[in-house]
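There's a structure below that I have some questions on.
The complex appears here minus one protein chain, its other protein chains still in place.
Presenting subunit A:
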Amino acid sequence: MDIYVLLKKTFDTEEKINISNGQIEDDGAEFIINPYDEYAVEEAINQRDEHGGEVTVVTIGDEDSEKQLRTALAMGADKAVLINTEDDLEDGDQFTTAKILEAFFADKEADLILAGNVAIDEASGQVGPRLAEALDMAYVTTITDLKINGETVTMEKDVEGDVEIVETALPVLVTCQQGLNEPRYPSLPGIMKAKKKPLEELEIDDLDLDEDDVAAKTKTVDIFLPPEKEAGKMLEGDPQQQVQELVSLLKTEAKVL
């Protein structure tokens, strides 16, 4: 089976966000594999181990994205592809990303493509479904279970807490939701092996694309932090008094009761 994982580099979830010159400051920030994409990598490895084949992780990014690809290789992926847009694109959006991936997959015969259901930075959740549509492939988002039996694929899909049992056939693109699996940590032998695994680097020119083909359709014009919260009110007295005061404040001051 030819299995592909779409991977994105994101800020570590512990990072505080600072803004300078209208941009999110990323100097010195720790970067990780988008947590939802980790589920995708883990699932890809498990499916390969069960059904055979090869796992390729693909990312669009800059030179530094190699680190997250090496981590995925250390987890157990077989090959990695970095589509480096650093020199070619200043701004992009989900349209851009999907167009680039569409071109990348044009000559591939993927049986299974896995992605995170959302990236924790821009949080659009668009790229997976956009790509599936462009490739005319069936897709199922927010899956929490995946079983492949021959050509038949049975999934559990999280729908705002309810679970749908969905059936389709290969090829399929899925986006992964928390609960699908428990991503492994790369082992030391895994890290050593990862250094020797193939990591191909492409630019959009290699995909017969130029800047205009992938020009963004949306633009960010401002980035700002939420207003600082003023210190809240700590209630005092015995539990009964505190609760009475709380209910009174929620009713009269906050007006939410």
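One rule holds for everything that comes next: a residue touches a chain if its C-beta (ideal position, glycine included) is under 8 Å from a C-beta of that chain, and two chains touch if they have at least 3 such contacts; residues count from 1.
We adopt the following convention: contacts and distances are computed from a predicted model.
Only one of "CidA/LrgA family protein", "proton-translocating NAD(P)(+) transhydrogenase", "Electron transfer flavoprotein subunit alpha" or "Formate-dependent nitrite reductase complex subunit" fits the UniProt record of the hidden chain, and that name is "Electron transfer flavoprotein subunit alpha". Set against the missing chain, the residues A:49, A:62, A:86 or A:121 yield one that touches it, A:121.
The residue from A:47, A:71, A:142 or A:181 that touches the chain not shown here is A:142. Interface note for the absent chain: among A:49, A:86, A:164 or A:205, the touching residue is A:164. The chain not displayed touches subunit A at residues 11, 13-14, 16-17, 19, 24, 35-36, 93-95, 98, 120-134, 138-142, 154, 158-169, 178-179, 215-226, 229, 231-235, 239-240, 242-244, 246-247, 249-251, 254, 256-257.
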